[in-house]
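Worksheet: the structure to be examined is printed underneath.
Removed: one protein chain of the complex. Kept in place: all other protein chains.
Chains here go by letter, A, B and C, matching the order in which they are written, and residues are numbered from 1 within each.
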């Protein structure tokens, strides 16, 4: 596998495919062959009563990070579609979050990613996910 | 298993636990022992380019419906927490959606649900999920 | 979707693709468009200490049933490959088991199935799974 877009190009592309971008302020902290780190700002709208960050917020971050690492390797011309996402919620999330995603497979038809969601400040694991994307014929 | 809240009580409770309620306008269409149907209104913010409904939107609906069916059987005093959610995206979603959730297990510590997400108008299956909730000691 | 093989043809095919067939004595109880019921005989080798049926045994039954329902609709010429299987263990399994599998999607490239594993005698739900198969170009 080989990167075909750099962090700046991928970041510019986020707004187009993730309309929620302003709510989350996704930012690519690192992008390397096979791995990406995407952080987000936690806001009022992402919280549940008690101050915990909602499941859908963490799902969105996991999906965003893994989608972007796939795109960074296949290019934005291709329209990848999430076919499966499995998420385990590990511990109570607080504050800003970062998703470290890793490409486990980049096949002709399917890409599989593993994603760890961590607190930004002390890198405590709060959720772990795997996601599969269907890649259209190129 | 036995219902301890009716649809009206559960619906009144949604706003408290799902701050996103106004965005989604969740509504309980049916509530029976072990099953629930929850519908939502699809809005601009739920769409991806091309008009498809975003994965996070469907995750939110699946999580909401299964959370509510658990609460309807254990009561709102208990604070259930999602520990796992696995979702398969089946076909392109359009228009308003409904989630049919079913309790597969209601144990002392864990509840497991299965959720089908369908288009409201023609009941086409667009996503399928299973979710596990940890139930605190009662 | 439409069946292209009948129960007898599918059953004859099991031995070829599931070398474990003699251990399990898989049998197709029912086969209809989109659904299949496959039963197995539980033997000593399938048990864990305490008499419970092992997780791998239930995985094998789930994979077998969903694989067969896919084959029944695409024909044995095509070589489908399991890409994902998610299984929730619901209650303690005992005695012979049956898997009711349902095709949720039969696309050109992917098939998705949902599987309930039940005790044969009283149809108690013991496990629930979803499985995805990659279908090679036809």
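By definition in this document, contacts are C-beta pairs under 8 Å (C-beta built on N, C-alpha and C of every residue); 3 or more make two chains touch, one makes a residue touch a chain.
Note that the structure is a prediction, hence the values are computed from the model and not measured.
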Omitted-chain contact residue, chosen from C:74, C:87 or C:135: C:87
Chain not shown, touching residues in chain B: 83-84, 86, 109-110, 132, 134
Absent-chain interface as seen on chain A, which is shown: 86, 88, 90-91, 104-105, 112, 114, 125, 128, 130, 132
Residues of chain C (touch criterion as defined above) contacting the omitted chain: 16-17, 19-20, 45, 47-50, 54-56, 59-60, 63, 81-89
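Note that only the chains that are shown with their structure count from here on.
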Centroid distance [mean C-alpha coordinates] between chain C and chain B, Å: 28
Chain A-chain C separation of Cα centroids, rounded to whole Å: 33
Overlap residues in chain B, where contacts from two or more other chains coincide: 86, 88
